[in-house]
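Here the complex is missing a single protein chain, while all its other protein chains stay put.
In this document, chain identifiers A, B and C correspond to the written order of the chains, with residue numbering beginning at 1 in each.
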Amino acid sequence: MTEQRPQQSDPHVLDQPWRIWSTIAVMGIVLVGILLGVIVIPVVQGRSAGIDAFTAICRALGILPGSPAVPQFTDRTPPTPVSQVVWTPDVLQILARADVAKGKAKVQEVCIACHGENGVSVATEYPHLAGQSGAAIYKQLHDYRTGSRVNPQMTDIAKALDEAVTADVAAYYAGQPQRNLNPVTLAVSPPAIVQLVELGDPRRNIPPCASCHRAGAGGPIEAPVLAEQRDEYLIQQLKLYASGQRRNDVYGRMRLIASRLTDEEIKGLAAYYRAGFR
Amino acid sequence: MSDTPHEVHESRILRTELLWAFGVGIFVAASLSMIVFTALTLNVNPPSNVERIDPKTLHLSGEFAEQNLGTTVFGDGTVIVRAIATQFMFVPQCFAVPANRRVTLRFASPDVIHGLLITGTNVNTMVVPGFVAQVHTEFTRTGDLLMPCHEFCGQGHSEMWATVQVLPVDLFKPGPDGRVSCAKR
Amino acid sequence: MGESPVRNAERLCLAHFWVAFGAFLFACVLGAWQMWVRSPLGAKIGTPGDYFMSVTAHGVSMAYVLTTFFIMGFGYFVAVTALNRPLPGWIWAWGAFWMGILGVVLALISIGSGHASVLFTFYPPLTANVWFYIGLVLVVAASWVWCALMLVAMHAWKVDNPGRPVPLAMFATVANAVMWLWTTVGVAAELLFQVIPASLGLVQTIDVGMSRTLFSWTLHAIVYFWLIPAYIAFYTLAPRAAGGRLYSDTMGRLTFILFLIYSLPVGMHHLLMDPEHGNGTKFIQVLLTAFVAAPTLLTIFTITASMEIAGRLRGGRGVFGWIATLPWKRPMVLAIGLAFVMLGFGGFGGIINMAYGMNAMVHNTSWVTAHFHLIFGGSVVIMYFAIAYEIWPRLTGRDHASLAPLRLQLWLWFTGMMVMTLPWHWLGLQGQWRRVSNFNYADPIIAAWGPWVVVSFVGGIILLTSAILFVWNLVTLHRSEVSAIAKPLYALAVHPPRRVPAALNGFGLWNVLVLVLMLLAYGFPIAQFVIEPSPAAIVHRVR
Partner (left out) sequence: MQSDESSAADSKVEVADEVDETALASVMRTVPLGAAVLAGATVALLVLGYLLIYTLVFIPRGTVG
């Protein structure tokens, strides 16, 4: 097809057929793709399910939800949330910009009676708050305020706090250094418990505690820090979760896990974290 | 001017390459024809459902509220399974479905990207926060199947799995409210 | 090695290759450890934290460090030897090299610190610390400088040789650079506008639909960025190594053009199981993906024909007689044979993956892991070995004392890869899912997989020994006394091209077609998130 010419033929002249044929081929292929994918297949599938052509095409493009081949389902079940806390950017901003001084003032005024001078609680049924995650404190106070979690003392106290002060208190405690190590139990931690914390128990479908509770694991935002927490308090809360009395854990993850732990596992885990392991 | 042997070779090579290119065309047509044929006759598609849902308020929604999760059979016979894929657990961790009957599975994630497949079946979808993942299928084999999370979602990813009990039609009995729960094994 | 214009290129290429193969060996050790930890033998060893840190390091080292540095080193080598002129702007090349090294160090340190266990695909909302992303951006920026230098080198050559066809090896290298520039737009946009601001805490939420779509823009063409050097070896090194000629130079140019066109608008076949795109947009990209098989099928015919020429010239008779008479003793020829076998298995896995609805059968299972280990880890990396063995004498002036350890290393890599990946296909069909730090072998379904995971682990050990032997072969070459005799490298075509249409000598036309294809295939999928962003997901920081 290339005729013989004495001098070097101009490559652009040679180019003409390439330019035309390649454009036709490439455009043809992609147009067949569009025709089949966006028009033929959705319309034919829609007809088999009683969906009109326009809706089917919109679903194939992703403008409308649902599959072009199946009637879309709508649900009108009323919501029954277990916690009203919503992690929106503004809530996270409020937490990030909370005023620690105001928080300290409110803590001195209300919280130290039970939670102790610098977040080290005065009695076994009150949790330590020093070094606790700000988001975790914010969520629990929010749940007390909305009644998602009930406690004789905490409900009224939480109701008295507004959003900003809650964040300030949370930020203050989050800033407190943890100093409640229990060296005695630090060394002793039975391998079964370490196994449960690091690898969970696939047999009973229990995820590892560390996957959510270790800081920086990228787990749920509201997961509390457990290190150096009172072991009696941890045991009490796990039992409340297991019995379902405490139900402000979103989607019941803690209730499910707690219900599958044996009593000595609960004690072992409480001792493990009481010792200060991360 | 007759073609020199040099030219004969070149055009013959070009002809064989074009012939092979034609063969490649058949290969492409064969693989695409199977896809288009089953799309048109059996409605086989990848699961798509551009239905936006805010992951931040998912737990406040009605459809994905705790009590509404699991299998529900409606008056007109449609079987819908709703489940949440959240960091490091499917909720519910076990749900029952009927065999050889169309089932719609709807999943949502309140936190990070998850994904799931049900072993031995064609149920497979990503669960992207912000969208409801929806899969329409029939389960052709009964038994307890495994539904693991197959997209890395954090440190607990390997322990995130659920069980799917595919029940024969006679054992699949919805309660008065249309709910079906897993048989305790 | 005389004062030839390529004096400086030797150190440049060697520096890139040693960084590439260093990262490769490190990643092979991690790979073997991971295979052990997830097998029944090592079920209780290590924590998920260790495992996913290792998977991230294995992915980053293999997919970003080994590949980018090998491709840059081989590109510099081709630009100097195929064009037979000094490299323009070699100071820039060294600058890019050290920028890349800084990027690698930053990335690997942040992974090692445990604050970047988000895997090499780093899908948000899981977000690593910012140094991990800055490291990756620096490596990509280094490769952009390399692309610029390749384009400048070809342009300078074309100015000095008007009307003459660019040597095929250089044409393919520049096609690869152009494709890489096109495809890195996706991941660069995702990193600069979404992930890095989130990692720095400037924003608390991220549009996950948009970020997955932008990453899929890069996700397919990046694997062809890794694959094209292997195809350059197929087309330009293998025919001469086998003692034959390249069957058709035009088909070679066409293959690399088809790769440029069809590897870009197909990324969404990685999102077939995603809810955030309609079936129609997915089908368009599946149809285009079917055409991305065309250049590979053209290649296996053209290169097999080239090998047939070599085999028959050495006395091969009958339909398949030429196979036996091929010089299998030469590493490049052996590598071609093994690479094509793995390409066949890997390609088969790929056709199943891309088949629209059938992707539901295998998405995110070990079938996919087997596919990319066979094609990238198998046929591409074995060609990286063959290229290294072929050009090392040119870079060091010393030649291999004996070819036996080289062949042994290639056979070990092939055997190890087949033993590791064939069980994965079988387990993938049964639903074995990806990236698992420890399996619950008490579950009856998973217990049945146990023995096969051990078989794959044995394959992993063979691969590790082969990797160690590979680095050992190169190290001993540096000290071998046998001096290298200069023998020509690049293959001649049966009909060396005299006049080539501009379309087969440059990328102007093809860039236009790629732009149109990208608009048609990716236009709406990305625009839908601009028109109506997906509901914002809260960033989950892993630090």
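Note that in this section contacts are C-beta pairs under 8 Å (C-beta built on N, C-alpha and C of every residue); 3 or more make two chains touch, one makes a residue touch a chain.
The shown structure was predicted, so the numbers you read here are calculated from the model rather than taken from an experiment.
Peer 1: Of the chains you can see, which ones touch the chain that is left out?
Peer 2: Counted over the whole complex, the chain not pictured touches A, B, C.
Peer 1: Touching the absent chain in the whole complex: find that residue among C:L126, C:I352, C:L520 or C:V542.
Peer 2: Here the residue in touch with the unshown chain is C:I352.
Peer 1: Check each of B:L60, B:A85, B:V123 or B:A162 against the chain that is not shown and name the one that touches it.
Peer 2: Final answer for the missing-chain contact: B:V123.
Peer 1: Which of these touches the unseen chain: C:E190, C:D207, C:D274 or C:E308?
Peer 2: In the complete complex, the chain left out is touched by residue C:E308.
Peer 1: Thinking of the whole complex, not just what is shown, which of B:P46, B:P98 or B:P148 touches the missing chain?
Peer 2: Of these options, the touching residue for the absent chain is B:P46.
Peer 1: With the missing chain put back, which residues of subunit C would touch it? List them for me.
Peer 2: 1-2, 4-6, 9-10, 80-84, 161, 164-169, 236, 240, 243-245, 247, 297, 300-301, 304-305, 307-309, 311-313, 316, 319-323, 344, 347-348, 351-352, 355, 357-358, 360-361, 394-395, 397, 429, 484, 486, 488-492, 494, 496-498
Peer 1: Where does subunit A touch the missing chain, residue by residue?
Peer 2: 67, 69-70
Peer 1: Extract the touching residues of subunit B with respect to the undisplayed chain.
Peer 2: On the subunit B side, contact with the omitted chain comes from 5, 9, 12-13, 16, 20, 23-24, 27, 30-31, 34, 38, 42-47, 120-124, 135-141.
One rule holds for everything that comes next: only the chains that are shown with their structure count from here on.
Peer 1: Weigh B-C against A-C on C-beta contact pairs and write down the one with more.
Peer 2: If we tally the contacting C-beta pairs, B-C comes out ahead.
Peer 1: From the C-alpha centre of subunit A to that of subunit B, how far is it in Å?
Peer 2: One centre to the other, that is 23 Å.
Peer 1: Averaging over Cα atoms per chain, report the distance between subunit B and subunit C in Å.
Peer 2: Result: the chain centres lie 29 Å from each other.
Peer 1: What's the distance between the Cα centroids of subunit A and subunit C, rounded to whole Å?
Peer 2: Roughly 35 Å separates the two chain centres.
Peer 1: Where in subunit A do residues touch two or more other chains at once?
Peer 2: Touching at least two other chains: 36, 41, 62-63, 67-68, 87, 199, 202, 208, 210-211, 217-219.
Peer 1: Quick check: what residues of subunit C touch more than one other chain, meaning two or more?
Peer 2: 48-49, 117-118, 126, 276-279, 282-283, 286-287, 291, 438-440, 443, 528, 536, 538, 540, 542
Peer 1: Quick one: in the complex, what on subunit A touches subunit C?
Peer 2: Result: residues 2, 8-12, 14-15, 17-19, 22-23, 26-27, 29-30, 32-34, 36-38, 41-42, 57, 59-63, 67-68, 87, 89, 92-93, 96, 195, 198-199, 202-203, 208, 210-211, 216-219, 221 of subunit A touch subunit C.
Peer 1: Could you pull out which subunit B residues touch subunit A in their complex?
Peer 2: 1, 36, 39-40, 43, 45, 47-52, 56-57, 59-63, 65-68, 78, 80, 84, 86-89, 91, 93, 104, 106, 110-112, 132, 134, 136, 154-156, 158-162
Peer 1: Spell out the residues on subunit C that touch subunit A in their complex, using ranges where they run on.
Peer 2: Within the complex, subunit C touches subunit A at residues 44, 47-49, 114-115, 117-118, 126-127, 163, 201, 203-205, 261, 265, 276-284, 286-288, 291, 438-440, 442-443, 499-505, 509-510, 513, 516-517, 520-521, 524-525, 528, 536, 538, 540-543.
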